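Every protein chain except one is present and positioned as in the full complex.
So that you can tell them apart, the chains are marked A and B in the order they are listed, and the count of residues begins at 1 in each.
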Amino acid sequence: MQKVLDLIIEKIIFICAIASIIFVILIFSFLFKEGLSFFKNYEVSKFIGGHFWYPSSDPASFGILSLIVGSVLVTLGACAIAVPIGIMTALFISEIVPKGARDVLKSLVELMAAIPSVVIGFVGMITLVPLVKSIFSLPTGLTAFSGSIMLAFMAIPTIVTISEDAIRSVPRHYKQGALALGATKWQTLRRIVLKAAMPGIIAAVMLGISRVIGETMAVMMITGNAAHIPHSIFEPVRTMTATIAAEMGETVRSGMHYKSLFAIGLVLFLITFLINFIADLFLGKNKNT
Amino acid sequence: MIKLNPKLSQKFSYTLLCLAAIFAIVPVLLMVFIIIKNGASAISWEFLSSMPKDGMRGGGILPAIIGTLSIVSCAIIVTLPIGVCAAIYLNEYAKDNIFTRIIKLAIVNLAGVPSVVYGLFGLGIFVMFLKLGVSIIAGALTLSIMELPVIITTAKSALNSVPYYFREASLSLGVSRWQTIRYVVLPNAIPGILTGAILSIARISGETAPILFTAVAFYVPHLPHSIFDQVMALPYHLYIISTQIPNMPKDVIYGTALVLLMMVLTMSCVAIFARIYFRKRRKW
Partner (left out) sequence: MVDKIKIENLSCYYNKKSVLESLNLNIVKNEILSVIGPANSGKTTFLRTLNRMNDFDVTYSRKGNVYLDGDNIFDIDAESLRRRVGMLFAMPIPLPMSIYDNITYAPKRLDLITKKSELDSIVERSLKDASLWDEVKDRLDSSAMNMSGGQQQRLCIARVLAINPEVILFDEPCSGLDPISTAKVEELMIDLKEKYTIVLVTNNVKQASRVSYTTAFFLMGKLIEIDQTGKLFISPKEKETEDYITGRFG
């Protein structure tokens, strides 16, 4: 009796384990199904390479190039801020501050990660946006630049946490060897520790990028949502995620516009899939050393 | 280029690192401060316990609070058992083979899917295909899939922190594998699993994009009667009152943001303190 019960439970456990695979396949196939029926009526090259996103005019135009450029611009901007600050903060927390303060700082970073993106978007909207507008005397403060700054604060916790783990998992004797040879602590940190932790840090950066590129609410509130190809970072842009979130409510279910949003979702899914896959490779590499 | 004295360059670099940390952390503290300072005056019992009035410009945010709580609690009820079971499989039963690697890859990818794509998926499968409509349950199921990888990862590391020799001691007495997990491993992993769960609850309470097309409505004049009702939700409410409604009194927006922020931060703090407490008390 007990044996039979054990066996049933073990089967249930196994089914739960494959649930993740099922969900990934389901997500992909749903996006793919809707995307495919969109691409039957609209060429892939016109979709990816088209400059104009006029989904509800007649004839409609579904070019997402400006949305891709928007996403990439905001992401690059956020990375330019978050990557150096994130890595330096990770170094600071893991190597410089005393142990007690380290735990407090790590908890603080973890709390930062929990702040909802609408809240970040809202604060950005009322503080940063007018500031950007007046400092750079722009017609509007809702720009890719403002979006990048706010998104950087969402990427920093991810980058700090994962890089800090990588830095701390560098074997102690690497450091002691260098210090014994008369290198200063900073030289050791820069030349030995940073190098050894590099795969983990790269993974941290990748995961940070993946978080930024998939971020929706804050960008929608701050970047201005203008679907055109920007000439500089101080212009409004519209990202892929914001497009989906803003327009899904207005679409006719199963219409072309509806399907085109799934097609954007598919593009996003593939991009993040690739980034996470690469990050995972680097994380695996970090564990082996 | 001038070659700097190594001691001097160390001092310079440390200052730089410290500045970076300040730059990373202080603005966020400032954000929290701004919300508390401007939102505190809006908070009152009436604000927390009554329905919105005057096209959201007055009254309270009760339906949004209730909505968020019901979506989130449904989501965690669904995702916690599945996630813990999957973690048990990976940590206790899985052999190192291709199949296990595929499961792990799937989990990594679920963790990376953008939240708005989960929203699309939830709309496609739960709202349209399974005909659940825009409802608490559709939103909760969407969030539960999104949170699954986080639950699996934290539960797995909680299980992994229970030393292997406890399992050996139990197995050597003739106790079966599942019974060993049930009576030796799980009781010792529960604190870790629960803190992970609380952190997840905090995180999904603040999510907007996944419930945007699956669960929420702009305004619902009554509290939800069943899990098949549309609801208001705090993060979405904050989004609409801060972007869609003209002449919105600022303190109501700040107040809403403060309630949401406090909800999320309190839960996260509880989880973090619980984790510290249990780690200190751990006997092995």
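As a working rule, a contact is a pair of C-beta atoms (placed from the backbone, for glycine too) under 8 Å apart; a residue touches a chain by one contact, two chains touch by 3 or more.
Keep in mind the model is a prediction, meaning the values are calculated, not measured.
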Chains in view touching the one left out: B
Which residue of B:62, B:128, B:175 or B:269 touches the chain not shown here: B:175
Option touching the unshown chain, where B:183, B:218 or B:273 are the choices: B:183
Residue among B:95, B:225 or B:280 touching the omitted chain: B:95
Interface with the undisplayed chain - residues on chain B: 95-96, 165-166, 168-176, 179, 183-184, 188, 283-284
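As a convention for this text, only the chains that are shown with their structure count from here on.
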Distance between the centres, which are taken as Cα means, of chain B and chain A, whole angstrom: 16
Contact set on chain A toward chain B in their complex: 2-3, 6, 9-10, 12-21, 23-24, 26-27, 30-31, 34, 84-86, 88-89, 91-93, 96, 103, 105, 107-123, 125, 127, 153, 156, 160, 184-187, 190, 207, 210, 213-217, 221, 241, 244-245, 248-249, 253, 261-262, 265, 268-269, 272-273, 275-277, 279-280
Chain B residues touching chain A - in the complex, by the definition given at the top: 6-7, 9-10, 13-14, 16-18, 20-21, 23-25, 27-28, 31-32, 34-35, 81-83, 85-86, 88-90, 93-94, 102-103, 105-121, 123-125, 128, 145, 148-149, 152, 176-179, 199, 202-203, 205-209, 212-213, 235-236, 238-239, 242-243, 253, 257, 260-261, 264-265, 268-269, 272, 276
